[in-house]
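Sharing a structure below in structure tokens format, with a few things to ask.
Excluded from the complex is one protein chain; the other protein chains are retained at their positions.
Here the chain labels run A, B and C in written order, and each chain numbers its own residues starting at 1.
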Amino acid sequence: MAELVSLAEAVDELVHDGDAVALEGFTHLIPHAAGHELIRQRRRALTLVRMTPDIVYDQLIGMGCARKLVFSWGGNPGVGSLHRFRDAVESGWPVPLELEEHSHAGMAARYAAGAANLPFGVLRGYAGTELARQSGSIATITCPFTGEELAAVEALRPDVGIVHAQQADEAGNVQMWGITGVQKEAVLASRKAIVTVEEIVPELEPRPGGLVLPGWVVAAVCLAPGGAHPSYADGYHERDNAFYVEWDAISRERETFAAWMAQHVLGTADVAEYHASLGVAA
Amino acid sequence: MAELVSLAEAVDELVHDGDAVALEGFTHLIPHAAGHELIRQRRRALTLVRMTPDIVYDQLIGMGCARKLVFSWGGNPGVGSLHRFRDAVESGWPVPLELEEHSHAGMAARYAAGAANLPFGVLRGYAGTELARQSGSIATITCPFTGEELAAVEALRPDVGIVHAQQADEAGNVQMWGITGVQKEAVLASRKAIVTVEEIVPELEPRPGGLVLPGWVVAAVCLAPGGAHPSYADGYHERDNAFYVEWDAISRERETFAAWMAQHVLGTADVAEYHASLGVAA
Amino acid sequence: MSATTVTFTADEMMAVAASRLLRDGMVCFVGIGLPSQAANLALRTNAPELVLIYESGTIGAKPSQLPLSIGDGDLAETATAVVSVPEIFAYWLQAGRIDVGFLGAAQIDRYGNLNSTVIGDYEKPKVRLPGAGGAPEIATSAREVFVMLRQTPRTFVPELDFRTTLGRAVSTVVTDLGVLEPRGADRELTLTAVHPGIEPDAAREATGWKLRVADGLERTAPPTDAELTALRALTTRDDR
Partner (left out) sequence: MSATTVTFTADEMMAVAASRLLRDGMVCFVGIGLPSQAANLALRTNAPELVLIYESGTIGAKPSQLPLSIGDGDLAETATAVVSVPEIFAYWLQAGRIDVGFLGAAQIDRYGNLNSTVIGDYEKPKVRLPGAGGAPEIATSAREVFVMLRQTPRTFVPELDFRTTLGRAVSTVVTDLGVLEPRGADRELTLTAVHPGIEPDAAREATGWKLRVADGLERTAPPTDAELTALRALTTRDDR
């Protein structure tokens, strides 16, 4: 059964330097609060796994938490580049960043294989792309029935999977709804899972589009209202579209980035203080 | 977009002698009305595909519609044997029945592979079972990353997939809820799909646990209220548990079976008449 | 049995003995029939926090009465989550999330291998049985496997007519006569307990091979009043 603990405790207990950590959330429900806590606790040499590294990974990378990035698309959605990600790749600042780069279809197949305890996933993929040359985690496999050649991708089995959901009950059962992306697979592929939630409710009421994870596949459930900001949580808070635009200016230079992180992340104790520092409602 | 047509028209147009046909529904939402229509239209030499052949396939097999059965468990749930299935296998009556036999995990992986347009599925399966010897659709495959050996199963791509759902809207979008089993995969793995529904509604309202199939992946939507009987349709009608018990006596002998089918299926024009003949509410 | 205040049938003893194997918090993948009965009994007696998983995709079902099928509506309504059939096998069973698989069978051999496919030759069977269902993968993906079946020379056979399911992970077999567990280097099923009123010889006679009896053979405690009451409430459905 999932323990209901503070996010600080969960990160302290469950995430270690050098771990492979997957924070998932596809535009919706991005676990920013958990990312901030990794930064506050100064985790180092993480292998960060995520299909769509966006602001949360830009922050982790810029703060020197990551040794390696496993991903398929890294940008600021609707805005442009991730400057901290670019700086790490182009200039090795603050530390060099190894890349293991895939397509979305490949990453999704890798998570699904991990969730299913298979060593690899199979897809019609990577045809004609030079990506296949860049990664040891892409191979070809032959269908034993038709002789056809397909792509095989190595399963993802992160040490820790972290997602944000709308609700948990007191037994740690979790419900999320809306766009739920690859979160089920990320949780089930990981050896341990942390779920931050908007709200703890006495009993989960099934919702249209609801995805429920039983508490016994989750190591820790942590209350973090507004923990997706600047991403959104359907039914709880809206996407802070302006922040995505502002991030471009904040993150463009190392100094403005460092100052912002010092004030809003390192200088805050938790998600409530983070919101207060930005003047946004939880 | 799905055409809204009568079940008789849909079967007439879309199902041909010799086709591979998958009627799915895992205890819940079993498409009995569609099975009855296949019998009324005297389809022959079908390859019947279904994880859990129960009464609906006992009827099709006993009426001589099937040449081959692809399955993983064939019984009368909670009651015992399927007598018509046994008679076909043990005595070749009314026609011999070829078997392609799998485990549930293997059948599920085969449907999933078919839905994903992969030629095979991979699973940790068939270890130590003699089933693997009986079927050309089971092979071993080696992980290109770890060298581990796993089972590969040939994808299922039925000619026609048939399922029963609670609702469709006028564009043929379909919604089912409750236990939805392998129905999404059966529809998406099949070249054409027929969906019978309890009700046509102006607009689908998303339901907890709702599975929605867009009309453009369905060839025909047919109104067939009570079309799962004796199985059930959550929110519409209950399982007729007594009928499952009665079926044991009805189907035990060829004569009583034939008489029952003549009266209740061949002697009725559609699902409404079938209900009336049995004295059950739709 | 004359010393007990309530009488009970051999099948009731079997269900009760099997239910006692299940413990709170265990995740149990359960087949319909005897295993489902025992698991539902456990939920009402010694393991209220047992997590029941049915292959229809229901996770954590707490049915209000004994389900007649693995897909009863009650299972979905009371479940923590309902997932698709491909998912229950891939992400839950195969993924190694199941503590115990709970199976029945038509035949068992001395190594716990199971037959639920045919009596007689596969190509020309004397009796065509329902087939494998989920058993082959339940038996190899669950951490351990419990088996329940009535013990007779026709079910406890020296050689299976067909090996549907590998017995390697079978840790306990509960019958109407007693309990068998793998023992020794060869892990042969060995009688480790007999139910009240049953002598080891009765189990030997009901076994198609020379049955080993464990030193320190135990005797199953008879069903308690609470167990019997719960079991009888469970098996009396008003809609059957």
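Rule of thumb we're sticking to: contacts are C-beta pairs under 8 Å (C-beta built on N, C-alpha and C of every residue); 3 or more make two chains touch, one makes a residue touch a chain.
Note that this is a predicted model, so its numbers are computed, not measured.
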Missing chain: touched chains present in the view: A, B
Residue in contact with the excluded chain [from B:L118, B:I138 or B:V182]: B:L118
Candidate in contact with the missing chain, chosen from A:H28, A:K192 or A:H229: A:H28
Residue touching the undisplayed chain, where the options are A:A66, A:A112, A:A193 or A:I250: A:A112
Contact partner of the left-out chain, one of A:A8, A:A45, A:L131 or A:L223: A:L131
Interface with the unshown chain - residue positions in chain A: 26-28, 51-52, 71-75, 77-78, 81-82, 85-86, 89-90, 101-106, 108-109, 111-112, 123-131, 134, 178-182, 184-185, 209, 232, 234, 238-239, 241-242, 244-245
Touch residues of chain B, complete complex, unshown partner: 1, 115-118, 173, 184-185, 188, 212-214, 216-217
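Assume only the chains that are shown with their structure count from here on.
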Distance-maximising chain from chain B - centres being C-alpha averages: A
Chain A and chain B: spacing of chain centres that average the CA atoms, whole Å: 40
Chain centre separation in whole Å, for chain C relative to chain B (CA means): 28
Sites on chain B at which at least two other chains make contact: 123-124, 209
Numbers and ranges of chain C residues touching at least 2 other chains: 90, 94
